[in-house]
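If you scroll down you'll find the structure; I have some questions about it.
Missing here: one protein chain of the complex. Every other protein chain is in place.
As written, the chains take the letters A, B and C, and residue 1 is the first residue of each chain.
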Amino acid sequence: MEKKLVIAGFGGQGVMLAGELLAEAAKDEGKFVTFLPSYGPEMRGGTANCDVIVSDKPIASPVIAHPQAAIIMNLPSLDKFEPLMEKDGLLVLNKTLIPREVKRTDVRVLQIDAQTVARELGNEKATNMILLGAYAEVEKPVKLESLKNALKHFLTGKKEALIPLNEKALEKGAEIAREFLGGK
Amino acid sequence: MGEKVLMKGAEAIAEAAIRAGCMAFFGYPITPQNETPEYFSRRMPELGRVFLQAESEVAAINMVYGAACTGTRVITTSSSPGISLMQEGFSYIANSNVGCVVVNAMRGGPGLGDIAPAQADYFQATKGGGHGDYHSIVLAPHTIQETVDLMYDAFDLADKYRIMVVMLVDGLMGQMMEPVEFKEWVDVKKLKTPEWATVGQGDRDHRNIITSLEILPDGLEKMNLALQAKYKKIKENEVRLEEYKMDDAEYALTAFGTVARIAKTVVEMARADGIKLGLIRPITVWPFPEKEINKRADQVKFFFDVEMNEGQMLEDVKLAVNGKKPVHYYGRLGGVVPTAEEIYGEFKKLVGGK
Amino acid sequence: MEKKVIINEERCKSCGLCVSVCPKHVLRISDRINSKGYHPAELFDNENCISCGFCYLICPDMAIEEVRRPEPVKK
Partner (left out) sequence: MKLIYKKPDTITKRDTTYCPGCPHGIAHRLIAELLEEMDLVKKTVIVWPVGCSVFGYYFIATDAVEAAHGRACAMATGIKRTHPESFVISYQGDGDLASIGIAEAVHAAARGERITVVYINNGNYGMTGGQMAPTTLIGQITTTTPYGRKPELNGFPMHVPEMLAALDGPAYIARAALDSPQHIIQAKKFLRKAFNAQKNNLGFSLVEMISACPTNWKMTPVEAMERIRKEVLPVFPIGEFKVAKGVE
């Protein structure tokens, strides 16, 4: 098993946190994992993306040229990564900020109005977790439970109170993904 | 050409720059080249041009950078430790594609070293020095007259290629006196502010931005490739060297700057003894005369490289010769100037029984 | 009546500074969402806006493009 995921969006959307959470969960499951961030100079609003590879075997290159899966949180990121996707790859899209349809017909597309869903759950900042939960449910690089357990590494101190919300967001994402899979 | 005047090298450098149309000097005092800024400080105001003593070499090179962005012929002069401080600015100037002239009167190093003549900044000058993939054109004159003549070319090259041109000299050249003749004054009224200069948009239909920044790797790679294309053009068109008594030479000395001048004496000493020795003297040490030296490798039995450092140009000579013939080396360090006798003695050891 | 405050919603980053300085509380963060994912500020009570321009002055994104005041009605 080797899963190659790109997560991309604006800085401030929680791209890195989602990637690090997946990496942490994979490590907890005893898997090999690499996390490679890439971002612009701005603290907020610039583009940001990360490559996460989860594998049963040691990982050589941490760079993903052609993602098997991508969590895409805004339009510029779709423009950038759509052409790079592997055939039959999975695009998990934050439909809230992506007004256009996917042009490629040889990839799987899971569109989620994630920012709206997150808002309904109580905090738009959990958009990343909804998308990550959905991705994990389809591709199964790690168990959903491992992702939930890994949250405690990142949400500490005052932010600990946000753990239940983020757990809910991961579950909600997974639930949406199950409908997607069942509907096929 | 005018009359010959007896001048100290350090002052002749300044006068030549002024006649070549240099409109601004920014610099910081450092021995052994203080006569140069002092000369500028007298002459520039007389001509209504800019002289400014900066608070440091770091500031000085960035003033030069700013002036270069206005398309003005601008110069700074310094010596080894001061040049080290300027490396950051050199790198920015390179990737901003602006032109200027920098004189390095090399002294002994590393560190504070001494104030005697040396050639140990060859690597720093020819291989970049600052960060990133860049080059400056590096001219290495061996007489005061040549320095004066090359100063005109230095500004022309800086304008033509929008690049930094280094005059790589040493304290000996700065301190010695020699009669020199200056070429005609450059008519500065004819030096126009170039179209790309950042002086305020004025009547232009677009604004000018000069930056060495490009945050996207693909974009920065393009900038780098454009620089490399420029360097390639310079390599093809601007290599200069002097081949002294090389026509029938069986052995070749290689040397630059002050040492090359001493090496000419060595050639004469050998010739007097009936040994066919010649000298290959790169005038541009970047771009380096690779092809020319490689060609001579088919002719001579060996090369003998002499420098006032631990064999820095030696590496370029070896790359040029590319294994065709042996390349020997002799050098003195720390500001010790080798004598002709000394070099000839070393050469004779290499030639053997003769 | 025409709007007294013209907001470029695409430029807005939802920082809320305009809302915080509005002396008449006629601005708020809207439910709409722009392409960057921000909820732009909006003038919801044009009538009570006094065209003071505080929102324009504090807006760090120059999203408030114009502030206009009705001409006094001639009698």
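General observations
We take it that a contact is a pair of C-beta atoms (placed from the backbone, for glycine too) under 8 Å apart; a residue touches a chain by one contact, two chains touch by 3 or more.
Just so it is clear, the model here is predicted, and its values are computed rather than measured.
Although one chain is not drawn, its touching partners on chain B can still be listed: residues 23-24, 26, 50, 52, 54-56, 58-60, 62-70, 72, 74, 88-89, 92, 96, 193, 198-203, 207-213. Panel shows chain C; residues 2, 4, 10-11, 13-17, 20-21, 36, 38, 51-54, 56-62, 64-71 of it touch the chain omitted from the view.
Everything below uses one rule, namely that only the chains that are shown with their structure count from here on.
If each chain is reduced to the centroid of its CA atoms, chain A and chain B end up 55 Å from each other.
Per-chain CA centroids place chain A at a distance of 35 Å from chain C. Separating the centre of chain B from that of chain C, both taken as means of CA atoms, is a distance of 61 Å. Shown for chain C are the residues in touch with two or more other chains, of which there are none. Chain A meets chain C in the complex at residues 10, 13, 45, 74-75, 96-97, 99, 115, 124. Chain C meets chain A in the complex at residues 13, 33, 35-37.
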